[in-house]
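Contents: one structure, followed by commentary.
Missing here is one protein chain; the remaining ones are kept as they sit in the complex.
We call the chains A and B, going by the order they appear; numbering starts again at 1 in every chain.
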Amino acid sequence: MTSAAPAVGVPLPPTPGRVARLGRGLRYYAPAVITFVAVIVVWELATSSAPEPRILPPPSAIVAALIENWGAGRWPLFDSARATLYEAVGGLVLGTAVGVLVAFAISRWASARDSVLPFAIAANAIPIIAIAPIFNAWFGVTNPFSKMMIVALLVFFPIMINVTRGLTQVESSALELMRSYAASDWEVLRKVRLPNALPYFLTALKVATTLSLIGAIVGEYFGGSTTVIGRVVVQSASALRFDVTWAAILLAAVTGIAFYLVVVALERALIPWHASVRGDAPA
Amino acid sequence: MPRSPERGSLARIGIFVGFFVFLLLVWEGLKFIGGDPWRTDTWTWEPPLEIWFASDLLLPHVWDIFGALANPVQRGADESLAQFLLGAALYTWREAAIGFVVGAIIGIALAAVFVHSRLLERAFVPYVIASQTIPIVALAPMIVFAFGQDVISVVIIATYLTFFPVTIAMIRGLRSPDPRALELMRSYAASRWSVLWKLRMPASLPYLFTALKISATASIVGAIVGEGPGGIPDGLGRAIINFNSQYISGPEKLWAAIVACAILGIAFFSLIRVAEIVALRGRGMRTEAA
Partner (left out) sequence: MADPNIDPVGRPAAEPASVVRIRGVDKRFDAGGQRVTTALSGIDLEIWRGEFVSLIGPSGCGKSTLLRLIGDLTAPTEGSVEVNGKPAHAARLGREYGMVFQAPVLFDWRTVEDNVRLPLELLGLDRSERDRRIAAMLELVELSDFARHHPYQLSGGMQQRVAIARALALQPAILLMDEPFGALDEMTRERMNSEVLRIWQQTGTTIVFVTHSIPEAVFLSTRVVVMSARPGRITRVVDVPLGNPRNDLTREDPRYFQLVTEVREALRAGGGFDTDAPMASADRLNAEGGIG
């Protein structure tokens, strides 16, 4: 009865070679890329000849507006993006930190959970963006901190709710296993709850990054210094320079996607074993 | 740590209310310690410290906010602030609700298409996801320019914010049935349409409601934010902008408007939650809020 490897129990087949994987990846993304190219082409052709002012300028005009002022050495739109990103990241860090701390606190005591969690779920239903004017009044309209506070508030709830879930929704059989080892609560936290919570946290972080950028821009809508993206949008739209508006939007969107992809990369690095990262789970 | 046992609903409501009262106490407590002086007809209280955001301008007394509700919305106006806000809230809610319904329908339809065609899914889903990174408020001025300063613009914005969570959740939900259940339908030679209606749709309801709860809030946010550039005078969005500009003369009004927004959001959310409980009764699944 030696360990001759039987058919049963052989692990997954070896991952395909590099070239094969590259080919498969290309084929997977091809429809999306084709759609993109097709849309751009049709868009350009359809709108090039439209009269001014054009709500939907052709892509060429948008790109032109994007790199406007290149020659002068300034890139005002990119400065705007950076200012907005600063607000978004600042608020993200703040809101995430507080959210995680609160999650730790309330996951410890069931009674705290019972009182705070329904509140958090209800608070999530409140249009938080309505608080923007208040924060502007508190911290000053041009102060980026007022937007950071909005972002922090927006981001706090999904983070806190998800981390709490991750810390408490542990398989009871795993808890029983730890009990059979006479493990202390602290050991259970470190060895079971924390690793279990990591995927939940990263999921919430994906939502949070998107929210942070949108929150910063919408907050700016209610008032902000003139350089930020939100104000650029409002001002260029009222000046009917929609190509600038679209350029600003494009920039915001690209930033948002890049932000999101950072978290995806983080996921791949931190939880490669998780079903969602492995690609086994459905969309 | 053992999960807490199911507490009676009454106890839960009690704890919820208790926490709310706690927050109010903190609010007034901060003002007591470091706000502006409290003056009544008979006595005056001078707070010992100075907490910069606890002043009456930045953090009005809770009772002042509720008191302002009874006062006329403007000097010489007929209706009280409360009536005004109620009207504005209902107006905004109507816009949001239309956007919500349209967005939900679009989301379900898109998901149904994607589930049946992997090709279309791969072609379009990345853009569905990317669409949400575009801050809708940035598109608002252009939508208004295209469709005019009319409710339709706001509805479009609300729809835009609604359809995404619904699409993503429905894709997952329509794909959720056990493969063996799908095989069963195949053994009955059921058409794709039957499979969709008899198996996939019912199976996706829990996922749908999770998304609808998010969309409820999102549609209201969309409506509020869209009313500004949309030039809609009657909704909560305009009320917030107006009261914001009048902040120095009457901070309570802005706070009251925010409270109205909060109540609207919670009310819509609760409506969906009730619908969820009714629709999912008897399934024996935990219908815990997402």
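Going forward, a residue touches a chain if its C-beta (ideal position, glycine included) is under 8 Å from a C-beta of that chain, and two chains touch if they have at least 3 such contacts.
What you see is a predicted model, and the numbers here were worked out from it, not measured in a lab.
Looking at the complex as a whole, the chain kept out of the display touches A. When the missing chain is restored to the complex, the residue among A:Arg82, A:Arg108 or A:His274 that touches it is A:His274. Listed here are the chain A residues that touch the chain not shown: 1, 3, 6, 8-12, 171-174, 176-177, 179-183, 187, 191-192, 195-196, 198, 271, 273-275, 278.
FYI, only the chains that are shown with their structure count from here on.
On the side of chain A, the complex with chain B involves touching residues 28-32, 34-36, 55-56, 108, 110-111, 113-116, 118-119, 121-122, 124-127, 129-131, 133-134, 136-138, 168, 185, 188, 210, 213-214, 217-218, 221-222, 229-230, 233-234, 237-238, 240, 242, 245, 248-249, 252-253, 256-257, 260, 282-283. Residues 1, 3-4, 7, 12, 15-16, 18-20, 53, 57-58, 119-127, 130, 132-139, 141-142, 145-146, 168, 171-172, 175-176, 213, 216-217, 220-221, 224-225, 228-229, 236, 240-241, 243-244, 247, 251, 254-255, 257-258, 261-262, 264-266, 268-270, 289 of chain B are the ones touching chain A in the complex.
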